[in-house]
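The complex appears here minus one protein chain, its other protein chains still in place.
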């Protein structure tokens, strides 16, 4: 779990994913000699802070977003949310501006969001939840399991992937914007028919911890039934524990596949968490395990 | 009206349009020998559940969405809406899961939407309004006139169309997503400058039954004035009854033309209905007639 612990402490609030990108790229360059198959790697300024790995001759891609929710300093001691973090007074935030390191607490609520730092923070400085990783035999608890677990799972998939794109996207937590050019590049380079979203969803009244990875039949948006049926058929064959989700709300990088100018089917496959978008996101380790296995299985059999 | 009656009983809740697609394709293959001109037909997995017909050398396309609103089973006896159906307790719904046919009634309201079926329905199963077609001398009343009338009109346009695309889209009722790849395909194959939306709108305080097809100056989105002026000019020349709509809300496949990466003008041309998104949608037969005639006229003269 060293990789996961390392991922969880990288800073990557939406729009400022550079450090996370750098960490993932270094990991890839160091580890790929141990992978069964060697990918082509696409990264750098032309891709902003995204990374694409092409293994063999892909028909399917897995997408994991590397950005996190967080906060941005406004005027005086005001804060503005990045993405949709839970606002709880007293929550510890960390960041950095040109004057140095920042550690402060949330004051107020959604309508009057402030910090208690002892000096003004430079305008537009990003702050993230202070990280506190807790792992026991059954659960992992930390900030930003959403979506560092999805990134972790995608990197585990790389270890023995023969054919497929593995793609690390940005901006997902704040409306998106990297998926359109990633999809355009993929469809020009080596087009796909299927997309798997490697991300984290919610424990609800129908989705429970320790009952397997979630395959989502819908969130706010709806993948095509023919494709969901195929995915669920494969999931049953695989023997890997999974549960089916049906939600009216929420979204993922799948939304941008749905509205792309390509006829690409998509499905969300990821573990469910409690305490969503707080510093105390909690996921069952067995569900993380099922998530990795299911992605490996689907990338092989779709 | 056999074609229309047949269309009205096809199942096609957004994301599960396969049966409707199959019916339309079979109709096209059987009937096209009677059409004045023979189209190229584009359908199949590459187009998901959409169909495109290219007649001659098009500059204009007509788009008719084949999906319908409906419901999806969630957990226990919960339902989630697909698109924006009217929720009225007691409304009869029908569908099918792996255990067999389903017929049940709506319980509750928007905030607590359930069904009364005697057993659990498999997660993600789609349910549609039970169909009850009523036709008299003046009106047709049924579920899903929106947009089976639009599909019907587009198929009638095919009978003597020399130049033009006729396109059957999916997902319109639930945010869209097929239009971007349909437009991309069209612009690569044989590009267009104009798009007609063949869909159903609302009877309001300015739009009345039996007063002609509606040409919409705007809904939530606004077509370009130069193009609307041209369309209205042609409509006046045609002698076909029409009325002009100005709404602040609502949308259609035209929205996705507006936001596409192509400079394509668009306009909504369709009959108005009462009892929108209920099992009792009601349209004047004379307005359906004007709709078909106006689409034929505009496809010829634009």
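Which chain is which? They are A and B, in the order written, and residues in each are numbered from 1.
Methods note: contacts are C-beta pairs under 8 Å (C-beta built on N, C-alpha and C of every residue); 3 or more make two chains touch, one makes a residue touch a chain.
Worth saying up front: this structure is predicted, and the values here are computed from it rather than measured.
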The listed residue (B:166, B:228 or B:271) that touches the chain absent from the view is B:228
Among A:18, A:108 or A:250, which one touches the chain that has been omitted from the display? A:18
Quick one: which of A:49, A:172, A:199 or A:247 touches the chain that's been left out? A:49
Full-complex touch with the removed chain, picking from A:3, A:25, A:81 or A:130, is A:81
State which residues belonging to chain B touch the missing partner chain. 204-206, 217-218, 221-226, 228, 244-248, 258-263, 265
What is the set of chain A residues that contact the non-displayed chain in the whole complex? 14-16, 18, 46-49, 72-76, 80-82, 123-124, 126, 171, 174-178, 180-181, 183-184, 261
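Note that only the chains that are shown with their structure count from here on.
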Approximate Å spacing (C-alpha centroids) for the pair chain A, chain B: 36
